[in-house]
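What follows is chain A.
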Amino acid sequence: MKMVALAYGFIWLAVLVYVSLVGRRLLRLDGEMDELRRRIDRLNR
Partner candidate 1 sequence: MTASFWRYVLLVAAKDLRIEGRSREVLYTMGFSAALVVLVFSFALANATDPGQGPLTAAGVLWAATLFTGTVALARVLDRERENESIRALLLSPAPRPAIYLGKLLATSLLMILVEVALTLLVGVFFSTGVFDHLVWLAVILVLGTLGFAAAGVVFSAALLRARSREALLGAMLFPIVIPVLLAASRATACLFDPLAPDLAPVSFWMRFLLATDVIYVSLGLWVFEPVVTGE
Partner candidate 2 sequence: MRAIMSTMPSRTKSSLFVGACAITAALFIIASRAIVEAPQEVTMGLVQKIFYFHVPCAWLLMLSTLVCAGGSLSYLFRGSERGDRVGLCAAELGVLFGLCVLVSGPLWAKVAWGVYWQWEARLTSSLLLWLMLLAYLLARRYGGASARQLAAALALFAAIDIPLVYFSVRFFRSIHPHTTVVSTLGPGMRPAFWLALVAFTALWSVLFYARLRAENTHARLVELEVLLDQAEEKKP
């Protein structure tokens, strides 16, 4: 029983960690995109 819980628990944890890493990267990219949009606006003024 313990082994089953450990196995499933580990898999969920690993997937969650990866998802959060990808999520963080996407957020960072969003920030970079916004920054670039601001620069384009400034350029077009």
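Selection rule, in plain terms: all candidates are chains of the complex that A comes from, given by their letters.
For this structure, a couple of remarks:
Everything below uses one rule, namely that a residue touches a chain if its C-beta (ideal position, glycine included) is under 8 Å from a C-beta of that chain, and two chains touch if they have at least 3 such contacts; residues count from 1.
All values derive from a computational prediction rather than experimental measurement.
Note on this complex: chain A touches candidate 2; the remaining options among 1 or 2 do not touch it here. The part of chain A that touches candidate 2 in the complex is made up of residues 1, 3-4, 6-8, 10-11, 14-15, 18-19, 22, 25-26, 29, 32-33, 36-37, 39-40, 43.
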